[in-house]
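The structure follows.
In this view, the complex is presented without one of its protein chains, the others remaining in place.
In order of appearance the chains are A, B and C, and numbering begins at 1 in each one.
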C-alpha cells in the first residue's frame, strides 16, 4: 500500500502544467540580441538549476496555493481561523513530508521540497508554518529518529494530512535556549510501561488541533532531552491541555497554542529510541529552517509582484505611474536582487544537503539572511502603497507582519549570527 | 463664558502632579560626581527646555493617558473600536486645540501642545490620530481661516469634544498629490445660497463619527481649492455617506472612513472666506505634522521602556537577563539616542513656531526624521521580544504597525525628502 | 605560434597545486556528524560549482597574487606607482584575456576568468583594474568587434602583456551618460586614409602607460559612436597626451590618467568595422562588470580574513579576544554571508554567460549588489581594527578606499538600480 501511495504522490505532483508566470517573459530575448531576456520574476535564472521534476512539483504547488489557499487567506487572517482541511488537501497532492522516502511520501529532492515551501509562503507564512510543523518538524522527527513501528504507525496518516502533528520544544521561559527546558518525563508512578510528562510548551503551531505531538522533555533518570510522541486521544482528561494563543499580531492564518502537560501518561514505546540531547530537535529545526529560507523568498517575491503592480497602476503627479519615480525603482531593484540572491543560496544549500555535504551553520546562514532580507525588503516595498498599505486587501501588510515572526522563530536572527560567529572564529559569544 | 473656559482649561492642565517616572532617576547624580545623572528616559534633558507650565501640562496629559487610555487600548485595537467619549474626556482636560487662544481653548504654547501629543501617542498612535484630526486639522483650520462666525459657532464645542471634527483632503486616487483632487463645489442648482459638493475622500480619521467635516474641494467657478465646513446634521439623506474602512492592519484603535458626497448642499457661509489653493490644507497639515514629530517620539519612548523592562526580566543562557547581551544593549542605545534627538528637534521647531520663525520645510524635516527613526527603532526593539512580540499584550507589535502608517500619512517619508531636496537645491524632483 | 601559446597558457594555469587555505578547515567534518564542516572561507561551498580546471586556474592565480602581488602593494599604493612588469607576468601565466579563444589566450570559461579576477582583487582592486582594462575592455573589444587583421595584430601581444591597452569612454563631463560624449572623429583634413580624433577622456586606467588605446568617438559624418584603436607610437607629437591623474584617494596601486587628442590621426583600418552606438562599449563594460562582481568578493573575503585574524589576536577587557564579543561576531557573520551570497550569484551569471543565457541586467544586478555589499561590509569590518585601521599595514583601509571607487565606476550603484528598475517595470526613470 505504501508503494502505491508513494507512486501516486509524485504523479499528482507532476500532473500540473507549469504556470505561465515564471517563464513567459523570457520569450522576447532576441529583442536585445541576448539569448535570454531579463525576467524580473527570476532575474538570475534559478530555474536553470532545477530538474524538470522539481519544476513540475513547484508548478503543482503553485497552482494549488494560488487557486485554493489565496482565496481563503484574508478571512483566515482576519479571524485567526485556520482551516483544518488544508492539511488533507496538501496531503492529497503529496506536499507533506515530500522529501521522505516511503510511507506514502513523495521522496522528492530537498530542492523540490523547498520549492513547495516557497509556493505556500508566497501566499502566507502562516499557511507555510502549518505545513512546516507537519512536514519538517513532526514527520522529519519520526522519520529520522523513530522506531520502525513509530514510522509505520504515524507517517502514512501524517502524509495524508489525516493526522495533524505538532512539535513541542519552546517553553515559556526558554526561547532561544532550549537546553534549559523544564519539561520533564518521569517513570509514571502508577501506569506501568508509561512515562509521565509534566511541563508547558508555548508558541506551538497547530497544537490546538493536533492529534499527535512530538514533545521534547528531559528524562528525569538521565537529565537528557528525549523525544516523545504524545497522542491526544490516549491522554486522560486533565493531563493534556492545548489552549490557543489568540490576538496574535501576525501569522493569524495559522493556529498557535500551548501544550500543557500535567502528569500526562505516555507509553514507553512512544519515546524515540536513541536520540538524546539537542541533536534530535535541532535536526528537525534544521529541516524546517531550510524550508524557511525558501519560503521567505516566496513571501518576498509576492510582495515584489504586488508592489510592482501597484506602482504601475497608481498615478501621482501629472499622471505618472509611481513606477516612473527613482525612489520607487530603487526599492523594486533592491527587493528583486535580494530575492534572487536568497533563492540561489537556499537552492545551493538544499543541493548540498541532498549530497550530504551540508552543515547546520549553512542553514543558519540562509535562514537568517533570507528572513532578514525578506523582512527588510517587504517593509520597504510596503512604503510604495502609501496609506493603502493599511488595507489588508493589498496583502502587503500581512506579509510584513508575518515575516517579522518568521525572522524570529526557529532561531532569531541574532542567535544565528552568534552561531555563525562561533563557526567563523571558534569562540562562542552566547554568554 | 469663553473667558471662564479659557481659564478653566489651564487650571485642569496644571492640577496634576508630575509623574515620578521622568524625574526619579536623576536623584543619584552625585554618585558619579556629576551634578546630573543620566536619565535614560530623558537622556539629553529636554525637560530643561520646558517651562513649569509646559511640564505641568505634560503631566496632566500623561496621567490621563496612562490611567484612562492605556487600559482601553487593547480591546479597541483588537476590535477596531474607538470610544467616542475619549474626545469629551480630552475636551474636559483642555487637551483639544490646546494652542488656540480663546474659544475655551487652553492657549498653551506649541511646545505644550506637542507634549500633549507625545503623551497620547505614547499610548497609541490611533488615539493620537483621533486627537490630531480634531485639534490640528479641524480646529486649526477654522481658527486660522474661518470667519468670526464660524469660529464662534464651532470652536467651543470642538474644544469640549462635544462636536467631533474631521478633515477631508486625501482622495482615493490622490494621496501624495492633493493638488490633483477631483472633489468639486458648484453653485447648487436648486438651493439658493448653497454650494453643492461632489466627490470622495478616503482614509479620513473619525469621518464615520464626525459631526463636522472640513472638506477641501475645487470651486468650479475658479478652479481653486477652497475649504468647506460640512455639517452632517444638515445634509439631506443620500448626499453624504461616511462608511468606515475596516480590517485595517494598523491604527485600529482609531476609526477611519471615507467621505462620499453626492450633490451635498453646503451653505455658502460655511466656506472659508479667503484662503485659496493648497495653503489652507497645508497650514493645517503642518500643524498636525509638527504634532506627529512629537507624538512619534512618545510611541518610540514607550517601545524603549517596554523593551528595556522585557530585557531586564527575560533570562536566557545561564540565567543572564537579555539586557546583559551586547546585541541587545546596542538596540536600546540606538533607540534612546534617536528618541532624545528627535525630541530636541521637535521642541526646537515648536519654539521657533511660537516665535514665528518656522518654515514648512522645518516641519517636513522633523516629521520625516522622527517618524522614520521611530519606525526603524520600534522594529529593532521588537526583535528583543522574540516570539512574544506576536502577543498583543506586549504592545510593541501595535506600535510597530501604527508607526508604519504614521510614517506614511501626512506626507510619506519620500515626499518629505523631496520637499527638503527642493529646499536645499532649489530644484524640484517630484516629476 | 599562437597555438603553442594557447597550449602553454593553460598548462601554466594548471600547474599550481591548490592552496591549502580553502580546503583545510573542512577536514574535521565528522566531528559534528555532518559530512561537511562549515568552512568560513567558503560557507556555501561555491567550490562545488567549479570544475577541476577552474579550481586549478584559481589556484594558479591565487598563488601568483599572494606571492608576487601582495608584497608589492603597500609601496605601490603609498607612492601611486604601478609596476608595468605586472602585465607581462600576468601574460606569462595566461591570466590576460583568459576567456578568449585563440591568439595565445587561455580559452577558459567565464567562471574561470571570474575566479582569476577574484584572486587579483583579493590583493588590490587597483591591480584588478589594471588587469580588467587590458582583458575585459581592450582585448574583449578587439576580439568581439575587431577585424581579423586587428585581432591578429594586437591580441597576441596584449595577451602576453607586451602591449598595454586601455579603454577610452568616459569624458570629463559625461560619466554615467556616455551617449552624450563630445569626442569626435572626422576625415583627416590632410592625411589620406586617416581619421582625425579630437576630444578628452578621463579616469582612464593605464592610459599613461598604454601603447594601444581603444577610444570611442562620434564619427562626424554619421553622428554614431565608433571604436578606434589609437597606437601611441604612430601619433605625431602634440596630437596625443596621456597625463596621469595623481593624488587619488583610492586605487593608488593602479595608474590612471586622461587621453587628450588634438587632431590625432588614426588610420582608417584601425576603426572597428561594424559596431555602432553604445553596443560596442557596453559589451566591453558588461564583460568588465561581471569581473568586478567576482573581484569585489575577493576584496571582501580578504577584509574578512584580516578582520577575523585581528579579532582573534587582539585582546581587550580581561584578556578576551575581540572575537569573543557579540558586536564583533555579528560583523563577521554579516560579511561572510554577503561574500558567500555574492560569490554564488556571480558564478551563476558567469555560467549563464557561458551558455549564452545571460542578459546585461543580470550583470547590472551582480555588479551593483556585490560592490554595494563589499563596500558596506568592508567598512563595518574596518571598525574591528579600531584606530589601527588607520595604519596601512593592516590593509583594510586600502580595500575600503578602493571599494568605494569600484562601486562607483563602470556604472554607479544608483545607475544600475535604475537599469534594474527599468527592466522590472518597463518604465525608465533616468530623466
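Assume a residue touches a chain if its C-beta (ideal position, glycine included) is under 8 Å from a C-beta of that chain, and two chains touch if they have at least 3 such contacts.
All values derive from a computational prediction rather than experimental measurement.
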| item | value |
| --- | --- |
| Sole contact to the chain not displayed, among C:81, C:320 or C:355 | C:320 |
| Among B:48, B:67 or B:393, residue touching the chain not depicted | B:48 |
| Sole residue of C:101, C:149, C:177 or C:269 that reaches the chain not shown, by the stated touch rule | C:177 |
| Identified contact with the non-displayed chain, of B:219, B:352 or B:380 | B:352 |
| Contact set of chain B toward the excluded chain (per top definition) | 29, 32-38, 40, 43-46, 48-49, 279, 308, 311-312, 321, 323-326, 328-330, 332-334, 336-337, 340-342, 344-345, 348-349, 352, 355-362, 365-366, 368-369, 414, 416-418, 420-427, 429 |
| On chain A, residues whose C-beta touches the chain left out of the figure | 325-327, 330 |
| Where the missing chain touches chain C, by residue | 74, 78, 170, 173-177, 180, 203, 245, 247-251, 256, 315-318, 320, 327, 379, 382-383, 386-393, 397-398, 400-401, 404-405, 407-409, 412-414, 417, 430-431 |
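As a working rule, only the chains that are shown with their structure count from here on.
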| item | value |
| --- | --- |
| Chain ID, smallest distance between chain and overall C-alpha centroids | A |
| Whole-Å gap separating chain A and chain B, where each centre is the average of the chain's CA atoms | 39 |
| Where chain B touches two or more other chains at once, by residue number | 327 |
